[in-house]
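The structure's right below; bear with me while I get my questions together.
For this view, one protein chain was removed and the others were kept in their places.
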Amino acid sequence: MFDLQWLLIAIPLASGLGLLVWGKEGDRFGHLIGTVASALSFLFGVVLFASLLGKDGEDRSQSTKLFTWIDAGSFHVDMGFTFDQLSGLFVLLITGVGTLIHVYSIGYMAHDERRRRFFAFLNIFIAAMLTLVLASDYLVLFLGWEGVGLASYLLIGFWQHKDSAAAAAKKAFVVNRVGDLGMALGIMLMFTEFGTSSIHAVNGAITGASGSVATALGLLLLLGACGKSAQVPLQSWLLDAMEGPTPVSALIHAATMVTAGVYLVVRSNGIFDASEAARTAVIVVGLVTLLAGAWIGCAKDDIKKALAGSTMSQIGYMMLAAGLGPAGYAFAIFHLITHGFFKANMFLGAGSVMHGMNDDVEMRHYGGLRTFMPITFATFGLGYLAIIGVPPFAGFWSKDKIIEAAFGQNVWVGLGALLGAGVTAFYMTRLMIMTFFSEKRWREEVHPHESPRVMTWPLIGLAALSAVGGILLVSDWISEWLEPITGHAEHEELAIPAIVLTLIITVVVLIGVAAAVFFYNREPIAAETPADSSVSIFARAGRHELYGNELNDAVVVRPTRHLTRFLVWFDGKGVDGFVTGVADRLGDTSQFLRKPQTGYVRSYALTMFGGVAVLVLALLAVTLA
Amino acid sequence: MTAFWCLAPIMVIAALGLVFARKAVHAALCLAVVMISLAVLYAAQGAPFLFAVQIIVYTGAIMMLFLFVLMLVGVDSSDAVKETIGGQRLAAAIIGLIFGVTVVLAVGQTVSGVVVGLKAANGNGNPYGLSELLFGKYVLAFEFTSALLITAALGAMVLAHKERLTTRHSQADISARRMREYAESGRHPGPLPAPGVFARHNAVDTPALLPDGSPLESSISDSLVARGQVRDGFEDDIDKVVEQLDDDEQGLGGEK
Amino acid sequence: MILSILAATPIAGALLLALLPREAAPHHRAKYVALGVSLITLVLSLVVMAKFDQDAGGYQLTEKHEWIKVFGAYYSLGVNGIGITLILLTTILTPIVILAAFGDRLPDPKSTNAYFAWMLAVEGLAIGAFAATDAFLFYVLFEATLIPLYFLIGSFGGPNRSYAAVKFLIYNLVGGLLMLASIVGLYVISARQGDASFLLSDLQNLDFSTNTERLLFLGFMAAFAIKAPLWPLHTWLPDAAGQATPGTSVLMVSVIDKIGTFGMIRWCLGLFPGASDWASPVVIVLAVISILYGALLAVGQDDIRRLIAFTSVSHFGFIILGIFAFTTTSLAGSTLYMFNHGLSTAALFLVTGMMIARRGSARISDFGGVQKIAPIMSGVLLVAGLSSLSLPGLAPFISEFLVLAGTFTRSIPAAAFATLGIVLAALYILIMYQRVMTGPLKPGNEGVSDLDHREMASLTPAIILIVGLGFFPQPLLNVINPAIDDVISHVGKGDPAPKTPVNIDDSAAQEGGHE
Amino acid sequence: MNEYITLSLILFTIGCVGVLVRRNAIVVFMCIELMLNATNLAFVSFSRQNGNLDGQVAAFFVMVVAAAEVVVGLSIIVSIYRARRSASVDEASLLKS
Partner (left out) sequence: MIATFATATDLPDIAAPDIEYALLAPIFIIAGAAVLGVIVEAFWPRSSRFLVQTGIAVVGIIAAFIDTVWVFQDLDPVKDASHLARGKIAAEGALAIDGPGVFAWGILLIFGLLSMLLFAERRLEGGLSGFTGRAADAPGSAAEVEAIKHRVEHTEVFPLALFALVGMMLFATSNDLLTMFVALEVLSLPLYLLCGLARRRRLMSQEAALKYFLLGAFSSVFFLYGIALTYGYSGSFRLSDIDVAVTNRSDSENMLLAATALIAVGLLFKIGAVPFHTWTPDVYQGAPTPVTAFMAAGTKAAAFLALLRVFFVAFGGSSWDWRPTIVAVAIITMFLGAVVSISQTDVKRMLAYSSIAHAGFLLVGFTGAYIGSSDSSRVTSTSSILFYLTVYGVSSIGAFAVVTLVRDSGGETTHLSKWAGLGKKSPLLAGSFALFMLSFAGIPLTGGFIGKWTVFSAAWSGGFWWLVVIGVLVSALAAYFYVRVIVLMFFTDPVGEGPTVAAPSIMTTGVIAVAVIVTLGLGIIPGPVLDLAQHAGAFVR
């Protein structure tokens, strides 16, 4: 049956391509077909996962080779897939959450004339994402990796008529390409070093290679991961990516694609295990992103951007966990899954709010919506509780474990993670207050209303998952489940008991909540965004996304633009100028040389006579020489 | 050797005269001097046949041809002093000097001194020796010089000879025609009035004046009219004549 | 014999077109005749492909007749895997180009016959050049391709066409003539060592002194480096492509320029392995410069056609890089790249050409928001663009990756710098796409209609091949591989062995028994 | 022997210079004749030096050739003169650059 795992990919892919090619006639059923395809894929994934559960530990990695993809020279890559414990979880997450989002989108995109195409892109995304997680070769993984990038590009820029959307899409793709550079070089290095890019083979053989190779590979893969997962320094595209329709933000830029980096690190655990330096780099990246994302989340008034900052931050957590090595891999994946639930939930909730608010994303124009959108409020609230880590909701379990593991690694890392938890509580509470509580600050002609059922059901489903997602941790199931892949971790004894740490975390979270309530419930919230000059320097930096774009501009974009301009000038005046210059000089020479042709026969004779003299002298000179 | 040392300076001077003489005729005469001197040198070097040919063909025929053409073109024609092409003379002099010095030093002074002499070759006489070569070794070249001569003749014919395209009219034909024309159209049978008659100038480009003082166009050669070389401004002259006549009349009147 | 027929068919078609009466009517017989001839050629090339034994390697379907005895020149044809791939590219692209060119508005409507006749002539000569196994014959055909292209550019292009045509011709002629010097040298050397012969097989057995070999190599390389524009010899291409009709550009960039890179493999590596090795550091540096320089300049262009031309400069950099990295992987990648680049550039040139014809301007800044009114065109442009930026899943990715991976084993810095090109590729394609297709509809673009059926019919094969070969490149690679092995073993450069080899069989077994 | 050749060379050179500085076509042509004559002197001198008559035959041929050449040359000059009323070589300069 696992031989058929390619069907997981093929179903949504076929559906996606079919919907694209199918003309206008497909508009009526396109969304349904897309949803069904995703659901089918999910069901098949469930079946496969279930049969995996029934197998022994060793048999739980099911590889299948579809065909030889590339066989050129000494380079050989099979189009092969591996369904194992890790990819199985991802398949469920992707297709499950994906299906819910498909359903949601039926309603959300109901009035868009290009809805069929939207579903086609979603399907293609699902297929690419599944390729990414199922791949048994890094190059196949790269295929999926770029496939999701393409889908992301198409979906961010779905509303192409908006310049901002198109620009955001392009930015996402280009920044991702920088990450891909790392990926590509990494794969080349694998090929050079091992003669293969099979994930299994490389991770198995890495111990035989020198440490610097492992470090190099680790760093290169990390660069790729940073691009895809919006980690510092390649984070800047994610907030812009919110230009896409909200379901896209939920599916791609919260639940699934952006976590691909984490998947990659976990999947390449062999490489990272072999290099301390690479792991440290992962931790640093994770930690920095964690705090940066949280910071940005605090300052944004755009609900989706606030959530996007939060996403960055949460992925930072995952990265951090993944960087901890075997101790953290499982928790990274665990948090990834729970985050997939609650963040998708919240994004869809945000979409629901926007749906009711005439697509306004400015939280300062919200307020008091809890009575107008009860279901949305309830589901969002569950997601909120989950993300800030209120027991017993999903986020509590996963985040708690990560912070614990971080303390196990290093106190400073642990403290950073802890601080992040507090800030998370702060900005999420702020978001809740500004949206659902406080006074109405609506614009005119806005009549908030609850979304149709097709949108609320997925919300309810995801909310439920956010609430109970922690179940995976029961008796450390997730760690044991993933252990054949991530390797066994020795439990390090912390300086303080785990339960105390949990308490401390909870207290920090509560402080964050309290602070938010203190700041935002005390006085009415301004309906207009305060000017930059009137807010603190922290808020200002957060609003400007910590000046990441400005930095990119200054360091990369502008120099490139200048270089390009210079080169255009140089190509015209320098390279081509040289050629045309030679041509012009020849023309001048020609004009000059035709001058002696004066028409006077005597000057011709003179030329000849001169020639005679020279010829005679030249020949006589031969004897002298 | 005496002949050589006597003639060499003369030849060089004459040659220089060819270069420097302003008048073409003088140049031609200088050339003739060179040629005749050469003939003497030929004789001195065992080439009596060439001596004769040089005198007859070169000095006699070729130089005459030159002189004929000079006459045709204008004996007096001479080069203007001013050089039209900038630097030509200087360059010619410099290159000439370089060339001359080079060849004289490199070639003229290095000719091997061994002189075989023509005693043996002229054993049967110089003309015999020449004819033996001419009709033996070089017979083909000799034959093909005829092609040259034919070409030359043909060329002269083509470029200089004007073939008559109409039959020549005898004097009788002409007078008969004139009288017929006079009978038919009243055209004046006699010669046209000569130009310059009753005119201020008697130059050919000045038309004759009719008794009423108006110019007679037909008195001027057609070709001058075609070239536009008819003297213009003669109306002005006529005014002057009229003025003069008026003065005369007044003078006469005064006497009356 | 079949190769001769294959090459002669389009030539005969061209002559036929030249003899057909000139018509000015909108429906020209010439177009259909040309399309028919090119389709017949395509069928013939498929027959050739079928006759070709993939596993055997070496030159096949050979034929040989004495041509010019004194020179030792033979009319000698034969194909190996590389040659047949490029012949296939030629025969596939020509019908596409001709069909797409049905709608071209020519300066002189009466010249339709000439337009298509020249196109067919290009096809025939190119096939000949790819099949020639005699250096002299190759040279003659190589240079002869200039003439039809010269007339195609000069007679049918934009306002500045004659400048572009002359520049194209002179540039290529300079290279070709330098190669002529080498050809002459080959003759002299071959005649000194026995009977003169230009047969590839004979030339490969000549003994050269090191210096002679290098000089001769430089002559060949100069021609090929200009043809496959290698920085800094590329400036003719943007001008030519900027003025030529889209069809001409396709034939020029996708087919004829490939003769340059093809020539590097067959003639530079084939005849002068030592000198090629000697020159490879410099060539690799130039190739990397080409990659980055072409990409950066593409970013800076406002004329779409020039932009595509510069992308080609960049892509040719990759191809040349792969050739001179001397690994089976990179060389197979380069060969495949030639094919794939041909397809993707063809698609790009043709679809933008249709766009430009509708808008009446090639300036990117004149476009904007076109996708709203021409979604299919926008989709095709996007696919073509993505293939140009080597998106995995599309054909060029595989070849580009093979080139890079192969180069990486030889020189990490070269590969690393070259890989930067993939970022820049994203920039130039996406910026162009963004400015042309997205955003609100810019005034002046209202008349840009979507693709019609004929245009779609001409582009579809290219798109299908681009996607299909992205997932299933193996049919072509199977043909290419034996030829590449021949070349590399002739050059005497094996692939560097992996430093930490992995026993693939073991690992496969461990991965679970579902092979 | 040197002196004859030297004289011949001097005359030859003078002829050359004459061709360059004279403007009357006929005089130019006469200078060429001077050069021919100088050559003849060389032929005759070398003939004596070598002890065979080939040189004298050559001089003879030169005279014949010169005769033919003069005819052709002068007829060309005359026809030019007819057209232009001038025998100056400088005036014939329509064809240039």
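Order of writing sets the labels: A, B, C and D. Residues in every chain begin at 1.
The working rule: a residue touches a chain if its C-beta (ideal position, glycine included) is under 8 Å from a C-beta of that chain, and two chains touch if they have at least 3 such contacts.
None of these values were measured; they are calculated from a predicted model.
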Open item on the list: By the document's own contact criterion, which visible chains does the hidden chain reach in the full complex?
Closed with: A, B, C, D
TODO: Could you tell me which of C:16, C:106, C:147 or C:285 touches the chain that is not displayed?
DONE: C:147
Task: Among A:446, A:541 or A:614, the residue in touch with the chain that has been omitted - done: A:614
Open item on the list: So one chain is hidden, and I want to know which residue out of B:12, B:29, B:72 or B:160 touches that hidden chain in the complete assembly.
Closed with: B:160
Open item on the list: Need a quick check: the contact residues on chain A for the chain that isn't drawn.
Closed with: 583, 586-587, 589-591, 593-594, 596-597, 599, 601, 603-605, 607-608, 610-612, 614-616, 618-620, 622-623
Task: Positions on chain B contacted by the hidden chain, ascending - done: 43, 46, 48, 103, 106-107, 110-112, 122, 124-128, 131-132, 135-141, 144-145, 147-148, 150-152, 154-155, 157-163, 165, 223, 226
TODO: Quickly run down the residues of chain C that touch the omitted chain.
DONE: 67-71, 108, 139-144, 146-147, 150-151, 154-155, 161-162, 165-166, 169-170, 173-174, 177-178, 180-181, 183-185, 187-188, 191-192, 195-196, 215
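Everything below uses one rule, namely that only the chains that are shown with their structure count from here on.
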TODO: Would you kindly tell me how far, in whole Å, the mean C-alpha position of chain D lies from that of chain B?
DONE: 17
Open item on the list: Rounded to a whole Å, what is the gap between the Cα centroids of chain A and chain C?
Closed with: 36
Open item on the list: Measuring centre to centre with CA averages, how many angstrom lie between chain A and chain B?
Closed with: 102
Open item on the list: Can you list every residue of chain A that touches 2 or more other chains, as numbers and ranges?
Closed with: 598, 600, 602, 606, 609
TODO: Pull out every residue in chain D that's touching 2 or more other chains.
DONE: 16, 20-21, 23, 90
- [ ] Name, in rising order, each residue of chain B that touches chain A in their complex.
- [x] 84-85, 88, 91-92, 95-96, 98-99, 102-103, 106
Task: In the complex, chain B residues that touch chain D - done: 4, 8, 11-12, 15-16, 18-19, 24, 27-28, 31, 34-35, 38, 41-42, 45-47, 49-50, 53-54, 57-58, 61-62, 65-66, 69-70, 72-73, 77-80, 83-85, 88-89, 91-93, 95-96, 99-100, 103-104, 107-118, 120-122, 126, 129-130, 132-134, 137-138, 141-142, 145, 148-149, 151-153, 155-156, 158-160
Open item on the list: Applying the document's contact rule, which stretches of chain D touch chain A when the two form their complex?
Closed with: 16, 19-21, 23, 28, 89-90, 92-97
